[in-house]
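Structure in structure tokens, see below.
The complex appears here minus one protein chain, its other protein chains still in place.
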Amino acid sequence: MSDAARGPFWWRSIGQRLTVLLAAIAAVLAVLSWWMVTSFAREAAERTQDNVLVASATTIAEALRSEQGTILLELPYSAFAMLNAIGEDRVFYRVAAGGETITGYDDLIPPTLPERPGDVAVRTISYRGDQVRVVSVQRTVLAGQQPVPVVVSVGQTRTGVEAIGTGLSRTAAVLSVAFFLLAVGLGAVAANSSLRPLNAFAQAVTRRGPSDLRPLRRKVPDELSPLLIALNRLMERLGQSIRRSEEFIAEAAHRVRTPLATVRAQAELALHTVEKENEKKMLRRVIRAVDESSRSASQLLDHATVSFRAEALARDEVDLADLVVRVAESLSPTAEMKDISFRLDATAPAPVRGDLILLESALRNVLDNSIKYSPGETEVSVTLSQDDPAQWRLTVRDHGRGFSAESLPALTGRFTRGGNVDKIVGSGLGLTIAEDVLIAHGGRLELATPKDGVGACVSLILPAA
Amino acid sequence: MRFLLVEDNVELGEAITGRLSLDGHAVDHAKTLAEAEEWLAVAEYDLMLLDVMLPDGDGREFLRKTRTAERLPVIVLTARSQVSDRVDTLDLGADDYLTKPFDFGELEARCRAVLRRRGTPMPAVIPLGAAFFDPSSGMLTQDGASHTLRNRELRLLEVFARNQGQILSKSQLLDRLFPQDAEVSENAIEVYVGRLRRRLADAGVQIETVRGMGYRMSAP
Partner (left out) sequence: MRVTHFARSLATVIWLAATGAEAFEVEDQKLYPGTGATTIKVVSTADLDVFEPFILQFQAEQPAVGIDYYVASSTELHAAIRDGEVFDVAISSAMDLQFQLANDGAAQAYTSPVTDALPAWARWRDQVFAFTAEPAVAVISRERFAGLPRPTSRQELIALLRQNPDVFEDSIGTYDVRQSGLGYLFATQEARNSDTFWRLSELMGRQGAALYCCSAQMIDDVGSGRLALAYNVLGSYAAERIARDDRLEVLEMEDYATVMLRTALIPATATQTEGAALFLDRLLQEGLRDTPETWVLPPLGAADQPEARAYGPIRLGPALLVYLDQLNREAFLRAWSDAMVQ
């Protein structure tokens, strides 16, 4: 079990993983950008308010004059009108000369005051139940002969600044959400398009037939080329290994069978030249032993082939009718030797999907069995029929000794032979091979005793293509 | 019939040659593909028996390259038995395929079948009294009327026809007639001999029983 399979559902797909990660990044960036825009906006609004307050205080300070030793002030209208620019905020002011209030709000006393003329002090204080931004400027006014420092403080609540900040923050939030959604969408598109070569690659591998071990030749992104190279190497090694084992099997068969063939041929030749009946008997025994071992060898090899091919089953279109004709033709010399005749009833095209070689092997084994267990001068019939549109039934019926009732269910087991096969050479693998092939194709093998009680009835059932 | 046997195993080759000679066939035995080419260049054959694994190459490659199979019927002999090989070989133009070890009866039957399919005329029709026997087609012709003999009858008649005047024991006949993998009682021979006697009744050919010895076919 890989790590990927253990994570949450979205972790199992690279595409979803990328999308989620990109979305997470987009979310972080969206929150960050919202926060930055909000704080910038607030700062800008605050700075604007400070500037307006400074301008207002300066305008008032400029309007200070003295007349006969008295400091006079006519508050300029514009000094307060401009304060409306920020928003609907409460306004407080105080003009004080040497700590004595000349006009305005007596209790508006900022904690720090400008030290020198031209200085500006900016503070946020709590005043009359509100946070108030207070700007103080100092101007020296000559009262009679005496220079008097006059401090002008103008304060304003921060509702407008907050409103501007909140409004921009809301706009920024909407934009951030939109940006986030856009980023998620684009992220998904980006993830998909980055994974397209991987998907195409995977499909190219999937589309291949089970025995297609040619190297993949396609342009892949750099990240995939190690995988492609590794896969091609693996396929090459697999191909070599399969070839080697096929060659080994062929070589082994050759090494075993050639001497057997020699022994059999020599024995048969000798059989015709010896006269004594007991010598003939011995030779016949030799021949039968050879036949038995050669038959076992071929069925073992057949069985190995079936197991191997069934794992990666080819799905070619195979016509059962055509198959029946060809297999029967190739077996007819064998049948002829016993004067067994084939009756074929398989004319309609009967397409199935599967491995031609395996299907041929299955039918050959069944027919071979029938010939083998039938007495001479009998008939073996092969009938192709369709029980329902979804499946084909290929029935091989012979007039041999049939199955004994007690052994019927176990007959297709490996190395099992019927209880009534005395003296007939066989390995017991024939029906096993046939059944394995059929099961691999999604079909099944049925064994039955015909209604008239003579012979055997073997049905190969396959799903229609 | 004249066979070209291409088989690198000397003992097997000799055994096949000997066994086919018993039935009156002529066999040339080539041990390599090169040798086979030489034989093919100088002689005419009715049929080639070709082993697929030879020291100087693959019999199937030989078939594909020389296209011998286009003019000469070929039965491939192989020690390999994989179903895929069978398909491959037949696709390359071989007429049939036989896995070693094989029964000579089956070889004979396959040869006959191949020749019949190819339409190659068999060497000669054998006169049997008033009738003529064509071993290739299994036809017994007399007075313009033909009978097709069953395979075992045919093979039995062929044995008798090629060994006219000789006494053939039941055991000998049994070995010719039945594959070695089946135990058949000698009584079966009596059945087939009986059938042949009826077929040949009008031709004036007799299969007489030599008590304790076997049968002998004699022309009148």
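Here are some notes:
By letter and in written order, the chains are A and B; residue numbering begins at 1 in each of them.
One rule holds in what follows: contacts are C-beta pairs under 8 Å (C-beta built on N, C-alpha and C of every residue); 3 or more make two chains touch, one makes a residue touch a chain.
This is a predicted model, so every value here is computed, not measured.
Partners of the chain left out, restricted to shown chains and counted across the full complex, are A.
Across A:P8, A:G129 or A:P389, the single residue that touches the chain missing here is A:G129. Of the options A:V54, A:V91 or A:A465, the residue whose C-beta touches the omitted chain is A:V91. Set against the missing chain, the residues A:L21, A:L72, A:L142 or A:I439 yield one that touches it, A:L72. Only one of A:S33, A:T48 or A:T103 touches the absent chain when the whole complex is considered: A:T103.
Considering A:A30, A:L83, A:L367 or A:L394, the position touching the chain not shown turns out to be A:L83 (whole complex). Listed for chain A, the residues touching the missing chain in the whole complex are 72-77, 79-81, 83-84, 88-93, 102-104, 128-130, 159.
Assume only the chains that are shown with their structure count from here on.
Averaged C-alpha coordinates give centres for chain A and chain B that are 62 Å from one another. Chain contact summary for the complex, chain B toward chain A: residues 9, 11-12, 15-16, 18-19, 22, 53, 79-87, 96-97, 99-106, 109-110, 112-113, 150-152, 171-172, 175-176, 178-183.
Partner chain B is touched in their complex by these residues of chain A: 246, 249-250, 253-258, 260-266, 268-269, 271-272, 277, 280, 284, 287-288, 290-292, 294, 297-298, 301-302, 305, 330, 332-334, 336-339, 356-358, 360-361, 364, 376-377, 423-425.
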